[in-house]
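Chains shown are a subset, placed as in the full complex.
So that you can tell them apart, the chains are marked A and B in the order they are listed, and the count of residues begins at 1 in each.
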Amino acid sequence: MKLKSVGIKNIKLPVSIREKAGTLQETVASISLHADIPKHYRESCVSTFIAVLNKHQDDMSVNILAKLLAEVQDELQAEAAQLEMSFPYFIEKKAPVTLTASLMEYPCRFTGSVGKDEDFMLSVWVPVTTLCPCSKEISAGGAHNQRAEVNLNIKFSGFVWLEDLIDLVESAASSQVYALLKRPDEKYVTELAYENPMFVEDVVRRVAELAKKHEGIYWFSVSVESFESIHKHSAYAYVDSSEI
Amino acid sequence: MKLKSVGIKNIKLPVSIREKAGTLQETVASISLHADIPKHYRESCVSTFIAVLNKHQDDMSVNILAKLLAEVQDELQAEAAQLEMSFPYFIEKKAPVTLTASLMEYPCRFTGSVGKDEDFMLSVWVPVTTLCPCSKEISAGGAHNQRAEVNLNIKFSGFVWLEDLIDLVESAASSQVYALLKRPDEKYVTELAYENPMFVEDVVRRVAELAKKHEGIYWFSVSVESFESIHKHSAYAYVDSSEI
């Protein structure tokens, strides 16, 4: 019986992620690294994983992932190697009216494999506001709204920046979410959401339309989980590019 | 040096909780049980913990907690014994207009200690809706609202049912949260919240006022965490009875 993979799971390391602006961002990643190894998995294999991670932790991007995995594969003479790397990513965001700047945190993930199933995937989790169309329509005043989380996963032919994926998602809901809003900003986002009611499936469809138009993306999946303000459970919708 | 306590943590067991209606509710608890033991902690001590838990798991209430802990203390000749027991508790709740019934789940906790610091505490976590007064006041239409979680912890002289604590909290926010709402119900809760804007500190104060009036309660603390629909972070407020 052939083993699919052996490796390490949930090792935390400081990493530097290449930003769209060209600079490097210092953050902390939780990493899993596996390989398809013909022989017994012993100490040498873990050492290789850790050594290769240490070598590249100062400048991580999707391009470097492929190189890192090729090194793992080469050193272990493995048929294949896979990495998964999750990290909080920070982007300075301006409030919509006062333009006050603040840092927003977005959970992100790189997933890659080299060998028989060569594959790279970028994932972002983006908080947005959803405002319920049904609640607005039937009510004399107000409408229930809530924070929702959009998860977009893509595979790409060209190069795609995390910044661009996050931008794409933020434009697709009832309103955006911020770390810091002053009163004129709060007025703006409240009114924008009220003018722009969307169910979870509306958000999913809108993100999917934008992802479909993006030249660099050849596969994607989108889900939205809305932490309903009038219910204890979440509303949920999902679509992937195979459905379109 | 004297040890404060040794014990077991995070053991999961099915338990039956005595309901206000007199019936028993089957649920699953995560339990930690500790004792202040003068001598070395060995196998016999864990056996005692597990044996005493097994004996009482079929009929749990705050009254039985004291008996259970006294047995632990007695068998281990311990100076003191403490138990913490967290479980989801289910209450059938009727929608406000159509009266459609559905089950709501509330995380609850019993905490007790016997010996030098005799003490019992009841805790409930109750989801509610908060609607922002500031957002309503400044906006042409709508107001941001969201799910919030109220945590109420009490110490009591008489007997207090979980059902009564949960009722107390649910009446104190912009609106209540339900598992199942039909259209007339959704209209009702949307409008109610819009008529009843509250900041997290308003909810905390209102719960505190109600807890203060309750005869059985001699100490309490309340906190509210609001999962802001326009921000990534939570708004938070806290008060305890020593402040009043």
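Heads up, the rule we're going with is that contacts are C-beta pairs under 8 Å (C-beta built on N, C-alpha and C of every residue); 3 or more make two chains touch, one makes a residue touch a chain.
For clarity, every value in this text was computed on a predicted model and none was experimentally measured.
Assembly remark, whole complex in this entry with 2 chains visible in place, copy number of the identical chain is 4.
The rule is simple: only the chains that are shown with their structure count from here on.
To fit its Cα atoms onto chain B, chain A must turn through 180 degrees, a value rounded to the nearest 5. Taking each chain's centre as the mean of its C-alpha atoms, chain A lies 34 Å from chain B.
Within the complex formed with chain A, the chain B residues making contact are 104-105, 127, 129, 131, 134-136, 138-147, 175, 177-179, 181, 183, 186-187, 189-191, 193-195, 227-233.
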